[in-house]
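Only one protein chain is missing; all other protein chains are in place.
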Amino acid sequence: MVKVSIIGATGYTGRELIRILLRHKEAEIIHLSADIEEEVPISEIFPSLMCDIPVKKAINMGGLIESDVIFLCLPHRVSMEHVPSLFDLGKKIIDLSADFRLKDPSVYEEWYNTKHLAPHLVKNAVYGLPELYYEKIKTSLLIANPGCYPTSAILGLAPVIEFIEKTSIIIDAKSGISGAGRNPSFLFHFPEANESIKAYSVFIHRHTPEIEQELSLLAKEKIGVTFVPHLIPMDYGILSTIYVRLKEDVDIFDIYNEFYKNCPFIKILNDPPRTKDVVGTNFCLINPLKEKGQLVITSCIDNLIKGASGQAVQNMNVMFGFQETEGLI
Amino acid sequence: MVKVSIIGATGYTGRELIRILLRHKEAEIIHLSADIEEEVPISEIFPSLMCDIPVKKAINMGGLIESDVIFLCLPHRVSMEHVPSLFDLGKKIIDLSADFRLKDPSVYEEWYNTKHLAPHLVKNAVYGLPELYYEKIKTSLLIANPGCYPTSAILGLAPVIEFIEKTSIIIDAKSGISGAGRNPSFLFHFPEANESIKAYSVFIHRHTPEIEQELSLLAKEKIGVTFVPHLIPMDYGILSTIYVRLKEDVDIFDIYNEFYKNCPFIKILNDPPRTKDVVGTNFCLINPLKEKGQLVITSCIDNLIKGASGQAVQNMNVMFGFQETEGLI
Amino acid sequence: MVKVSIIGATGYTGRELIRILLRHKEAEIIHLSADIEEEVPISEIFPSLMCDIPVKKAINMGGLIESDVIFLCLPHRVSMEHVPSLFDLGKKIIDLSADFRLKDPSVYEEWYNTKHLAPHLVKNAVYGLPELYYEKIKTSLLIANPGCYPTSAILGLAPVIEFIEKTSIIIDAKSGISGAGRNPSFLFHFPEANESIKAYSVFIHRHTPEIEQELSLLAKEKIGVTFVPHLIPMDYGILSTIYVRLKEDVDIFDIYNEFYKNCPFIKILNDPPRTKDVVGTNFCLINPLKEKGQLVITSCIDNLIKGASGQAVQNMNVMFGFQETEGLI
Partner (left out) sequence: MVKVSIIGATGYTGRELIRILLRHKEAEIIHLSADIEEEVPISEIFPSLMCDIPVKKAINMGGLIESDVIFLCLPHRVSMEHVPSLFDLGKKIIDLSADFRLKDPSVYEEWYNTKHLAPHLVKNAVYGLPELYYEKIKTSLLIANPGCYPTSAILGLAPVIEFIEKTSIIIDAKSGISGAGRNPSFLFHFPEANESIKAYSVFIHRHTPEIEQELSLLAKEKIGVTFVPHLIPMDYGILSTIYVRLKEDVDIFDIYNEFYKNCPFIKILNDPPRTKDVVGTNFCLINPLKEKGQLVITSCIDNLIKGASGQAVQNMNVMFGFQETEGLI
């Protein structure tokens, strides 16, 4: 059994991670911590979990030393305060924050408006999208688990990146409100957010450089995207509707099916998917449709599972040589 | 045109009050104030309103002096700080808070856990439920506008109060979340409140003594009720499901129809009503069903309209001799 | 008082139309009809309406002859069966269906897959978007009331049409589910539609040629658009997120404010609007944002009001010389 610690266990990604790990045949949670006022069993914070492991107020180094893998479910900026010392312990780390996703620390510093605290470790991090980086993940010690929007957008675009005009990429993304985290604010107050939809962070959302980096790597040239996220009155799920122009006429379904033929969590559909069909799962459902050179790709995931904690466990499975789907069915 | 001021214009009840008054042929809003940081047009706070009246940071006595009627959309405790001086001005006052609803200040002090600041004015206040107190409202200078839960419960029970066992009254009430007001908190954070239902304040909700007072007055004996409110994942609407035992076999529909025959906002239905059919209206829809001496009454209103601002305008209409439905169609 | 008949009164657009007309100072409903099994007061079908006018099973020619204006709230195909005879009566007609929106009957026949039954009347119809065709509407006898998606899209694009690249127009639209009408089906079954989002009718939605026609007229050249609508788990509201490339650097807010300076229902905002702020109103809220030549316009309306019945009354107001906002505040 792989011994697991989770730092930052009391947010939504922590909750989902624990739920998945409780079903995992090869993993055992040995340590939970979070920034809380007093130690309580995790089931008191999340009554839906059948698990009474205590959540420690402070990180317990003893617990970490016994761990084989450590998940960080922390906000960006906070995560990179912890990673260097954990990395020095030689443990495998899966970081769900944004801190090690961007390969150029100066881009990170610009978009996240903060100094990077461990730029020397960035090169050690592997972007944890197993559909693209399976081999690298197998041997990695530090996984930068992808953002939710980037997961849906990159998986939707990767197969066709070489066939499209690079200047025309528009990603109109729609997310359920759990993506905003567990802290209340006016924007997410029920009578304000319910029965409404709005765009936000137009041109300036922090997932933009992450999407651009990965598409640029795939295309082997610098790519910019127009990315506009929207808030949808539902708990879970992301749908990215992606608009690109094809450079040539290709058999689009062939391309997608071939690209993902070994990927158990990707399904290519003939019709646009519903987020309802991915909620609670680690699936990414994708539908590409074309007309007169215009390609419209719809790609959807559960923002907390394939967009966060499920993908983190998928990465763990790859790192430890488990069945890729273990715990995720 | 009746000149209207609203104090506390930036909450949900303020918004609904303004919306209704903008449609009212006999009323004109001349002054808005609220506890805000800087003066802005009300349309900036509520873009849905076609109204650019500025919201003043402080109450403008000049504005109030010109007013014929002043609506207070303030939290309890705050309202009674203002009422005495306004009352001395001789203006008509419609107070949407709980401060003048309870006829015994000591009951108020017990349930609201605060000293009453104007106990001498309590006797001047008329409980503003026009279906019961139409004549008194006509000549009143100070209206204590009823609470949302009490409105649905009292209207549901009033016609049969003399025919039921007084010890058996159970009110299971369900409310949309706008009832919680405009300030965000964890309980009303969208991903927490959505797709969920819960009971709250079991036995201790502050609307309990208000319901008991009015039922006792109707019954001419002291009545206690079991009142349990619930949060429902929707914006607007209250449904009260009321359980009582009949003392005798009576024609229940006759009783309800006769009792409310002159009340334009009450409809007695043959089947249980939906809150959807009252949202946006000043209606109270009621359905009484009986079997073997058990009576189940379902009564529903829009919590912000018949349960607050609509009823406030209905009271104004009665006070000024306007058509009772003016502005409320 | 203008005398009004409504044919097809029992759908969602009929309900909203009646609600608005009941508040209208200059209009009186004299006749309602619908395809129903037996005559009932409209308040039995829609308990939220304070109105007991009977809904006739068949169109009553007598009622129509007394009318000054007739609203058709019928499905496409059905509407054009009625329009010719009503037109011959010389009455003003406001048709909420799609039957007279497209100026080329062959385009209509292609997209709606049915023969046009009154192609000779198409030239008499004015596209009822008062922000664009105010003068024509004033003297029109037959208004083709715009579709909901086209209203939001065209109003969002009209001011900048001359400044953008005509080949780059992408409209990603999101609609509440009342847009699907009142007939149940699997796609709109609550447990299927709730907590989910999906794209539908990609490339093939029937509002596409309507948007293209109006943009082409504005641009004085043939324009095609990529239009993708989505279903959002909420009752009311449409948000169109529109992506275009600017041909030159212009002061975008100046352009919008100038274009709509006399339009009481259009507001240009500095930030992306929420559908919540237009639900229940006839407003269209618009926010244009640009970066590096890319323009992102968000435009939202209530699909049943500015997108249907509210706009229909706005057209009536223009036709009869009433205040443009009468009944719509």
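Annotations for the structure displayed:
The letters A, B and C name the chains in turn, as written, and every chain counts its residues from 1.
Definition applied: contacts are C-beta pairs under 8 Å (C-beta built on N, C-alpha and C of every residue); 3 or more make two chains touch, one makes a residue touch a chain.
Computed from a predicted structure; not experimentally measured.
Set against the missing chain, the residues C:235, C:302 or C:324 yield one that touches it, C:235. Of B:95, B:210 or B:235, it is B:235 that touches the chain left out of the display. Taking the complete complex into account, C:182 is the one of C:25, C:120 or C:182 that touches the chain left out. Mapped onto chain B, contacts with the missing chain fall at residues 168, 170, 172, 174, 176, 192, 194-200, 202-203, 226, 228, 230, 232-237, 239, 241, 243, 272-277, 279, 289, 291, 294, 296, 298. In the full complex, chain C touches the omitted chain through residues 12, 176-178, 180, 182-186, 188-195, 233-235.
In the full complex, chain A touches the hidden chain at residues 22-23, 25, 46-48, 50, 195, 264, 267, 269, 273, 276-281, 283, 285, 325, 329.
Basically, only the chains that are shown with their structure count from here on.
Between chain B and chain C the CA-based rotation angle works out to 180°, given as a multiple of 5. Relative to the C-alpha centre of chain A, the farthest chain centre belongs to B. Of all chains shown, C has the CA centroid lying nearest to the centroid of every protein CA atom. Rounded to whole angstrom units, the spacing between the C-alpha centres of chain B and chain C is 36.
A straight line joining the Cα centres of chain A and chain C is 40 Å long. Multi-chain contact residues of chain C (touching two or more other chains) are listed as 195, 273, 276-277, 279.
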